[in-house]
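Removed from the display is one protein chain of the complex; every other protein chain stays in position.
Up next is chain A:
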Amino acid sequence: MSVLVYVEQAEGKFKKSVFEAVSYAKAIADQQSTTLTAISIGNVAESELKELGKYGASKVLNVNAEQLVSFVNQAYASVIADAAEKEGADIIVLSNSFSGKGLAPRIAVKLKAGLIDGAVELPSTDGKFAVKKTAFSGKAFAITELTSTNKVIALNPNAFGVKENAVDATIENFSAAIKQSDLATVIKEIVRATDKVSLPDAELVVSAGRGLKGPENWGMIEELANLLGAATACSKPVSDADWRPHSEHVGQTGISISPNLYIAIGISGAIQHLAGVSSSKVIVVINKDPEAPFFKVADYGIVGDAFEIVPKLIEALKAHKA
């Protein structure tokens, strides 16, 4: 019995959310008095793999096959399930990322395992293996018990934090037999906006709504976000009107986020929007309507015109950084 964590790489590097998943998996391994093994698939340098030891992975399985250089969930699921069986791992942890969401369910079926997606806490230690997860798009949490022998947990980004727990990681090559039928999906192109912070992983988010009046007014939002090193987001009416791309829409029917800081500018705070952002640690609301429902869930609020306030914040931030 041991814990296996899948460490998702992008262009040979691990992101913060991966170190978070390793930290979380290590804490579960400690609860279960067992060890943590990580599995990396794709072309990752040994120095980068060694980094995983810093967060408690004592062994790293390195799968570097030509057919597996880019992410094909079907094939990756086969490799991870195979590794879990060979390692005798009964708890598999991964990040609840876009790729993780396509991967975890397939691993769960292969291992006849219950799956917790969107986990936000460690499992309970009262004899039941129950994990708190987000439900109803952020309006509630469901504490879900996994009753199966094998268990799969997909951890929400920014839910657990990165915790250092240094061990010396031994790196082993792991070769898996890959079925041709697992490679039916062919990746043609990957487009990454490298100059922008990715929204689901972002610690700071600046978001704006209809109060901005038009897409031409987003310059100040982007400037504020750039100064903070924040990602930009928007409300549903804004993405519906094509002022901003759908990938920026946060809320019940967009994406749910839980950054350390969420700044909402010109967003009234409809229940559907709040659902997607209410787990943010600190919420700032800037709105000219003092009755805007968003103020009820905000930590800090400024009642006023965004077109006056945002430029002032930009100046203050420049001064703060200088």
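In this text, a residue touches a chain if its C-beta (ideal position, glycine included) is under 8 Å from a C-beta of that chain, and two chains touch if they have at least 3 such contacts; residues count from 1.
The rule we apply is simple: contacts and distances are computed from a predicted model.
You can't see one chain of this complex, but its UniProt record names it "Electron transfer flavoprotein subunit beta", from the set "Sugar ABC transporter ATP-binding protein", "Phosphoribosylformylglycinamidine synthase subunit PurQ", "Electron transfer flavoprotein subunit beta" or "Transketolase". Of the candidate positions A:S23, A:T37, A:N62 or A:S97, contact with the hidden chain is made by A:S97. Among A:V3, A:A21 or A:A130, only A:A130 touches the chain that is left out of the view. Within chain A, the residues in touch with the undisplayed chain are 10, 15, 71, 73-74, 77, 97-99, 101-106, 108-110, 112-118, 128, 130, 132, 134-148, 181, 184-194, 196-201, 203-204, 228, 239, 246-247, 249, 252-254, 256, 260-261, 271-272, 275, 278-279, 281-285, 295-305, 308-309, 312-313, 315-317, 320.
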